[in-house]
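Taking it in order: structure first as structure tokens, then the write-up.
Note that one protein chain of the assembly has been removed; the remaining protein chains are unaltered in position.
On to chain A.
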Amino acid sequence: MDIHPILIALRKHKAGTLLIALQIALTLAIVCNALFIIHQRLDRLSDVSGVDESNLFVMVNLWGEQYSTDEAAAKIEQDLATLRQLPSVQDATPTNSYPLAEFDWDNFITMTPDQVGHTTDAAYYVGDSHFLRTLGLKLIAGRDFRPEEVQNLGMRQSNQPPVTIVSKALADKLFPNGDALGKHFYAMTSTPLTIIGIVDTLARQEVDSWSAPYQGQSMVVPFRLAEPWGLRYVVRAKPGQLAAAMREAPKALYAENRMRIIPPKNGLLSYAQVRANAFKRDRGMAILMGIICVVLLAITGAGIVGLTSFWVGQRRRQIGVRRALGATHRDILNYFLTENLLISLGGVFIGTVLAFGLNLWLVTRLSLDFLPLTYVLAGMVILILLGQCAVFAPALRASRVPPIEATRPT
């Protein structure tokens, strides 16, 4: 198909051509940025937490009475014994928080006690000698906590155990040479924390964008959270017995001591629910962006159908003349497909510039990442295909205009 006469004809229909090209350009700019955001958000949905999510659940336990630190510690011991005895439960551990919990507890990390400014930031978990096993964390160097290392952490206590287990991400950040084991650092106290173990992956509690630079940097200290108001139990069910364990565990705890509250709302969550809650906003944003993309693409497609249908109606006699002069059905079909392709190419060219411009604005205003070229290429392909699909029906109608149309009175 020769494009020269089509380009000449398009020059005579500047307004319609320009409007559709601009619509394609704007759609491309928005759609490829939206696709990029969707992909980033969806990527986060599959962030690895490092824990055995399929068999874990979390239980919030609020005490019904005011306990001293020692009383609370004793109650916790009692609860853990009860939970661990359940036939469906493999292990249980008390903690302040857990990966993807959304409420963060983090510490600035320094390499010396008097360092001005921090080296990095780490999510802060407290756990006993069952913490690693219960969560299913993979110890890749060093050892787990010993029971005698675990201290009770009561209200307003500021003692700091001298040992810690860190995630590989934190170990590598602090000691890039890979020799973190046995080394120490400081976590907002003057007590040096010696690294006695390194786990492969332990995600942070929060999924907010502020913590992105510290992704995967976590530390566990051997504390038992014996505060008067309560704590969280993370329970690991035996394989395939999660539902049974989630039914049995609250009953067993209430049977043992009724002076507690396990909140009916979000007091008992499977890890699937924890993950769903953590990424609710990301999923919502991805859906919203997806809807915007679909609506924009539909409007652009409808615009192309409308304009081409109008042009076909307007040029019906001209099509008849072309048919009379020897154009086949295919020639006419190709004419309109090529015409649309040329408009689309113009549109995606402008759209590419707009897409990067919009992305630059998002980068400077909303700290988004730079748009990879692949998204723009994908957007170009989508819009060109959309254009060809949208123009096909009117082009097919045009190709069916009979040559006798050339002789009809105007």
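Here is the rule we use: a residue touches a chain if its C-beta (ideal position, glycine included) is under 8 Å from a C-beta of that chain, and two chains touch if they have at least 3 such contacts; residues count from 1.
Keep in mind that, in the parts below, contacts and distances are computed from a predicted model.
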{"item": "Omitted chain, identified by the protein name its UniProt record gives, among \"ABC transporter ATP-binding protein\", \"CU044_5270 family protein\", \"Nitrogen fixation protein FixG\" or \"Acyl-CoA reductase\"", "value": "\"ABC transporter ATP-binding protein\""}
{"item": "Per the touch definition above, residue among A:A15, A:V116, A:A255 or A:L325 touching the missing chain", "value": "A:L325"}
{"item": "Of A:I8, A:V116 or A:L366, the residue in touch with the unshown chain", "value": "A:I8"}
{"item": "Missing-partner contacts on chain A, residue numbers", "value": "2, 4-5, 8-9, 12-13, 317-318, 321-331, 402-404, 406-407, 409-410"}
